[in-house]
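Heads up, one of the protein chains got dropped from this complex, but the rest are sitting where they should.
For clarity, chains are labelled A, B and C in written order, and residue numbers in each chain start from 1.
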Amino acid sequence: MKKILMIPGPVEYDGDVLASMSIPTISHTSREFIEILQDALRNVKLIFGAPEDSLPYIISGSGTLAMEISVANFLKRDSKVLVVNTGYFGDRFAELISRFTKNIDVLKPGLGLAVDPEDVRDAASKKDYDLITVTHVDTSTGVRNDIKTIASALKDKNSLLVVDGVCSVGGESFDMKWGVDIAFTSSQKALGAPPGLAIGVVGKRGLERMERVDPLTYYSDLRKWLPVFKSALEGRASYFGTPNVNLIRALSVSLNSIKKEGMEKRIRRHEIVGDAIRSALNTIGLEMIPKSSYANTVSAVYLPKNVELQKFLSQAEENGVVLAGGLIEGISSKYFRIGHMGSVGPVEVLATISAVENSLKNNGARIEAGSGIAAAQQALQKLS
Amino acid sequence: MKKILMIPGPVEYDGDVLASMSIPTISHTSREFIEILQDALRNVKLIFGAPEDSLPYIISGSGTLAMEISVANFLKRDSKVLVVNTGYFGDRFAELISRFTKNIDVLKPGLGLAVDPEDVRDAASKKDYDLITVTHVDTSTGVRNDIKTIASALKDKNSLLVVDGVCSVGGESFDMKWGVDIAFTSSQKALGAPPGLAIGVVGKRGLERMERVDPLTYYSDLRKWLPVFKSALEGRASYFGTPNVNLIRALSVSLNSIKKEGMEKRIRRHEIVGDAIRSALNTIGLEMIPKSSYANTVSAVYLPKNVELQKFLSQAEENGVVLAGGLIEGISSKYFRIGHMGSVGPVEVLATISAVENSLKNNGARIEAGSGIAAAQQALQKLS
Amino acid sequence: MKKILMIPGPVEYDGDVLASMSIPTISHTSREFIEILQDALRNVKLIFGAPEDSLPYIISGSGTLAMEISVANFLKRDSKVLVVNTGYFGDRFAELISRFTKNIDVLKPGLGLAVDPEDVRDAASKKDYDLITVTHVDTSTGVRNDIKTIASALKDKNSLLVVDGVCSVGGESFDMKWGVDIAFTSSQKALGAPPGLAIGVVGKRGLERMERVDPLTYYSDLRKWLPVFKSALEGRASYFGTPNVNLIRALSVSLNSIKKEGMEKRIRRHEIVGDAIRSALNTIGLEMIPKSSYANTVSAVYLPKNVELQKFLSQAEENGVVLAGGLIEGISSKYFRIGHMGSVGPVEVLATISAVENSLKNNGARIEAGSGIAAAQQALQKLS
Partner (left out) sequence: MKKILMIPGPVEYDGDVLASMSIPTISHTSREFIEILQDALRNVKLIFGAPEDSLPYIISGSGTLAMEISVANFLKRDSKVLVVNTGYFGDRFAELISRFTKNIDVLKPGLGLAVDPEDVRDAASKKDYDLITVTHVDTSTGVRNDIKTIASALKDKNSLLVVDGVCSVGGESFDMKWGVDIAFTSSQKALGAPPGLAIGVVGKRGLERMERVDPLTYYSDLRKWLPVFKSALEGRASYFGTPNVNLIRALSVSLNSIKKEGMEKRIRRHEIVGDAIRSALNTIGLEMIPKSSYANTVSAVYLPKNVELQKFLSQAEENGVVLAGGLIEGISSKYFRIGHMGSVGPVEVLATISAVENSLKNNGARIEAGSGIAAAQQALQKLS
């Protein structure tokens, strides 16, 4: 019996992406590999809406490496940072940054709330932050911040705007040209390739800031890595660390299929899918963690009282759908999460809602079976 | 957007079965390959319920090759054959047999009906048939014949009972020890491996009959092939034609996973899945081709009047589910077919029913959305 | 420790061909598959040098199925056939044909000799053969017949010229427009895809002959299959038996890489490789079975007296090279065979010659170590 992976990363990957993983590893300095890497880097820039004068990277590591890269290269010991925290990965951002500077202010809207862009502007007006970090979509809560408005509100500031796009890029509307200086994601979410790659882009202002910073770290030192990717963009091989050849090939296959689908159509598909899932959960009578700013890519949903998380998850899995538990301390066993990104469509949505309905029912929740499905079906009509 | 393959073969295959296809081809006479082949042959015997003194085969070809093998080796020019015809593959059986003998009687219950075992016995009492062929489940109609009772009804006859198990073995209860002399299937259906292998077993009476027959064909001449498989069962390499090394490896992976699941549990799963699909279709108000003897593995369903097949199928595909049209001449555009075999479970069932509901609705059929899903959900409860 | 497969099929396949095998199976009637099949069929025609008005086929089965197809569709019970026999597969051709007609004449040059085209013409002048079959390269002996001259010698005859190209097409110069009516091969040799596909082309005169023949066989009945491939060439789906979807995809990958290399360059590479191997074997002092007409694709080589085949082969395998034993009755343990087709190049040639040298030495043969390698190296210079 097949199971589908509906956690917020890794997700279900396309068959040709997976198959490409098994092509024999080639030399990381060969012409063939440089072309694959060049192609992947170009598509990364495209998908991030990266300006011409920015530089992308693709480095072996998880999303947390990309997070470290995005601050370690831009902070001095006395730098001032504002962290917008809308969940677990906001906590992580603050904790990680505290390794590099202790001057950290945190803007933390209540659980389930996106940050008010005005609040970010206010804070930035009171203190001259070197860096302002925002999690676009926090994987732990499914809350989506409004990056476009935040970027616009910060246009006249010197602060670098760093966006954690791990749970958004490829599934949410996103454009560095809104005024984002540094952005990152990882391979395994909306970019549709297996986990193992930290991916990001540094814009012009970020590149300038780097010149005045001596990073304390080494593996995440972009001065080591960026020349390699600059070379690759120009079609030449260069070396710092051995790249994940097979996974970069798989990423390249996935990015090309994203390009083929078209970003607008892809984001719209994620939007409809997100709507369909929320509509279904709402009809079933479940409450979501986000109060309004819902992500396209992940849904965090409170369990009805008396339904035990582990039992709920394992029952859903018996229905063929692998879901995730919570990540927010204190309530991590009170909610579950659905990842809906990548090549997700009606098959995954309907199987998931059905598994949720079934599992709730079998765990004693009073729900009207099929009502969620009907709502999802209705919402999915917009796909055609 | 992912699509799932819900046609009656090929179907969705397990990830490890597919991945094993890309292991580099090894010599067909190597120890390693002989062990893989030996293992696959043993598991074929197990799954067919084959008696100890029978011989299995796995030959490059489609199910039609297995059909030819199952008659060409047992018929003389004057042999008498009774063909039980419950659909397209019954027609094919008769047409194929007509190459070898003209003494063919056909027992053809009305469309949607399984044969009455008594009728088979009666026919066999009136004429001394050399061969009686029955399609266990006809892929074109989803009608399932009662092999066990038929075999029992023929116990005292000299006729060889040949069963086309293409759409049944691995998904329907089946046991050669009921009294089946010759049986066959192909890789791509309920055995869970990609298409390309004709698979079958010849029991003791069949092996004896072979000694008195000179087949007119060559590629399907078992006297050429059986020694190869006999050798392999004994752990020795032997050659007639180059085997499909990669696909036999994949089949072996799949057969081992079947063995691990356990035949009883597997058949029960197919039964529940079949019930769930029928229950849903019934609730939606669709009529099925079978009047009573429904297959676990495939459902043939009339479209509501005014719903056009091609539009229905392409709408279902936009919902991520690939279905098949009809195969029975005259009504082939009036019904559709769902294949539900292999590793099929709730994910596939619910996505399918939802796609059917949506597509019907969008094609103007009046159906109560979600009702089918609810019925399927209900029926699937039995899986746990 | 890796082993390379240097038997005359299966051979070493490219990594992307193998990886493509694991892409999930798609519907055999889907647009995507029809395009893959169409592409493969077009490339088959290209590689066979097939005239515009010919029809190609790709059917699940081994090379022997292609052989059956190539005669069963063109012979009546009283047809007269001339079989040119230069090895094991010449024997098989005669045996296979004897299922369809008893009027068979065999032209069998001595072991190791190619047929003299004049002898074929003489025979054809004396009797009005319906079919003349020639094995281009007999896998058992490595003898290559001169198809071009034979075809030319038969230009004014009514006989259909059938060529077994199993061990040649893709590795030897071959062009149906020389005057070949029917030709075939299988996937696993010089076409570079795993075993499992019978592949061939029927020219105009063959298609006309088919109209006057009722084949006795069914699975190999081209009247059933050709409409399917004609449809595919025109971009439409059609059904007779379920095609080997995954393997046809892999074949398509391989055929495109053949097209990319270019037929002329590819044949030249096989020629140089064949020369290099023979030059090495000759230097080592080994005698080959062919007396002059050597194949590019396979070499059949006598073992020195006192060297035992099984020991020789297993020693070679310990050196990482899998070789094959003999196939010709009476001398099958006195010679070994090397397959050198597909993506073969210096790596395989040198590893093979070295394994041969080592194994001979370890089995007591007096050879000058390294002499073969030096000769091969010399001959391979022409590759650059």
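Convention: a contact is a pair of C-beta atoms (placed from the backbone, for glycine too) under 8 Å apart; a residue touches a chain by one contact, two chains touch by 3 or more.
None of these values were measured; they are calculated from a predicted model.
Peer 1: For a quick check of understanding: of A:S62, A:T149, A:N282 or A:S371, which residue touches the chain that isn't displayed?
Peer 2: Answering carefully, the residue with contact to the hidden chain is A:S62.
Peer 1: Just one of A:L96, A:L360 or A:I373 touches the chain that is missing; which is it?
Peer 2: A:L96
Peer 1: List the residues of chain A that touch the chain left out of this view.
Peer 2: Touch set of chain A with respect to the missing chain: 5, 7, 9-13, 18-30, 60-65, 67-68, 72, 95-96, 99-100, 186, 188, 194-196, 215-220, 240-247, 322, 324.
Peer 1: Mind listing the chain C residues that contact the chain we can't see here?
Peer 2: 1-4, 12, 14-15, 18-19, 22, 269, 315, 318-321, 343-348, 350-351, 354-355, 357-358, 362, 369-371, 373-374, 377-378, 380-381, 383-384
Peer 1: Residue-wise, where is chain B in contact with the chain that is not depicted?
Peer 2: Counting over the whole complex, chain B touches the hidden chain at residues 15-16, 18-24.
One rule holds for everything that comes next: only the chains that are shown with their structure count from here on.
Peer 1: Copies chain A and chain C touch; is their interface built from the same residue numbers (over half shared) or different ones?
Peer 2: Comparing the two copies, chain A and chain C contact each other through largely the same residue numbers, since over half are shared.
Peer 1: How many angstrom between the C-alpha centroids of chain B and chain A?
Peer 2: 44
Peer 1: Which integer distance in Å separates the CA centroid of chain B from that of chain C?
Peer 2: About 33 Å separates the centre of chain B from that of chain C.
Peer 1: With centres defined as the mean C-alpha position, give me the chain A-chain C separation in Å.
Peer 2: Distance between chain centres: 52 Å.
Peer 1: Could you list which residues of chain B touch at least two other chains?
Peer 2: Within chain B, the residues that touch at least two other chains are 12, 18-19, 22.
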